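A single protein chain has been omitted from the complex, and every remaining protein chain is retained in its original position.
Coming up: chain A.
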Amino acid sequence: MVEEVLSVYPEKARKLRAKHIVVKEEGSTCAIKANIKCVPGLMTARGCAYAGAKGVVWGPLKDMIHLSHGPVGCGYYSWGGRRNLTKGVVGVESFTPMQFTSDFSESDIVYGGDKKLEKVLREARELFPSVQGFSICSECPVGLIGDDIESVAKKMMKELDVPIVPVRCEGFRGISQSLGHHIANDAVRDHLLGKRERDDAGPYDISLIGDYNIGGDAWASKKILEEMGLRVRNVWTGDGTVEGMMAAHQVKLNLIHCYRSMNYICRHMEETYGIPWLEFNFFGPTKIKESIRKIAAQFDETIQRKGEEVIAKYEPLMRKVIDEYRPRLEGKRVMLYVGGLRPRHTIGAYEDLGMEVIGTGYEFAHKDDYDRTFPQMNNETIIYDDATEHELGEFIHRMRPDLVGSGIKEKYVFEKAGFPFRQMHSWDYSGPYHGYDGFPIFARDMDMAINSPTRTLAKAPWKKEKEVR
């Protein structure tokens, strides 16, 4: 099947793409190639380094202004596209729902944008006096014309007396948003981390890392951790604060949800501050239970006992959800294609509902993501990296899943083709999907997608009659 699907490409493209697709077999190890340049001219879902740095990592850090430095477009498109909910008065306590740009004109390209950048920062500081810092997220032209945003940041930090972080995330760097995550992590490390001490550090202090609070996800996760008796000092970077990030070196454990985007900072904190880190998965009751126990094992008996209490408290509620939805979802087959962590993390939640994932893949994963994914998959699952729209379409048409979970760019392609679909980046404007609060919503949404009566309207009755005759 794979060969047939790829046969439409010219030879060079076919050879390149063949390395990105594997079918899991009994005992096979993961031979997939990942984190390689996209093939020019083939429709990819990938974004760029700027999208990874500004859009994903920095954007949800709410009390800073994240300046889209360069022409107007990148900031416009990354504005509000990622449902990072925040608490706080907009424009005073939270800037995440807003968009700030230095709006390059032709003269900035010709003469350089450093002077303008200084002015932009001054104006922003004056108009938004409660801002706790700035990130300067550079767009393509900034790197190409050789602007020195680092020295502007240094100079202006002294003048304006708030942290100013240069983030060299020009879109042409690297091959996807993934490098932007790494660049953003490095900037956090160099400019914020360890810069503030809190005097109320405690034995149960933890950070929740890589939960961007899509549709309130981080709040649902935090609720479980707090019920376990842990103190979540900071969420990186969903509804996150500068202060929390600066003092993050004082926590006892880092819990990482989106490994792809934030593993770098966890490794750094382990090496530098000796803080252990743990991957966990809060999708669906089975994985939540496993994760609670794994997390609790890092702490004392009090936390372990409370962890069991949390599981016991929510088990009946989860049972109810499963009893309601499983009869309608049992045996349904799902194909996924998402970014970050979801291509593997959500599998357990589907399985809790009796569903099976028959194909999965990532937009911008690395080898280590696939090493983590393989063990989760059943044999004969097809796994695709940086799938082009042509490939994904062909796989889905040949394998006929009952549900497709992917992003906004794919949504209407597959809905139009008659496949039930859920956006698995933005939860299709629903959510949260994390934690015990999220699972009932997840189950309802998957059931709604598959069993909506609107799906039965596609064929006009006179067309149906014709077919029967």
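Here is the rule we use: contacts are C-beta pairs under 8 Å (C-beta built on N, C-alpha and C of every residue); 3 or more make two chains touch, one makes a residue touch a chain; residues count from 1.
Convention: contacts and distances are computed from a predicted model.
A chain of the complex is left out here; the name its UniProt entry carries, from "Simple sugar transport system substrate-binding protein", "Nitrogenase molybdenum-iron protein beta chain", "Zn-ribbon domain-containing OB-fold protein" or "Stage 0 sporulation protein A homolog", is "Nitrogenase molybdenum-iron protein beta chain".
Within the full complex, the residue among A:Gly59, A:Pro141, A:Gly284 or A:Gly361 touching the omitted chain is A:Pro141. The missing chain lies against chain A, touching residues 8-10, 12-13, 37-51, 70-81, 88-93, 97-106, 108-109, 116, 119-120, 123-124, 126-127, 129-130, 139-141, 143-145, 171-175, 177, 388-390, 393, 407-409, 411-418, 458-459.
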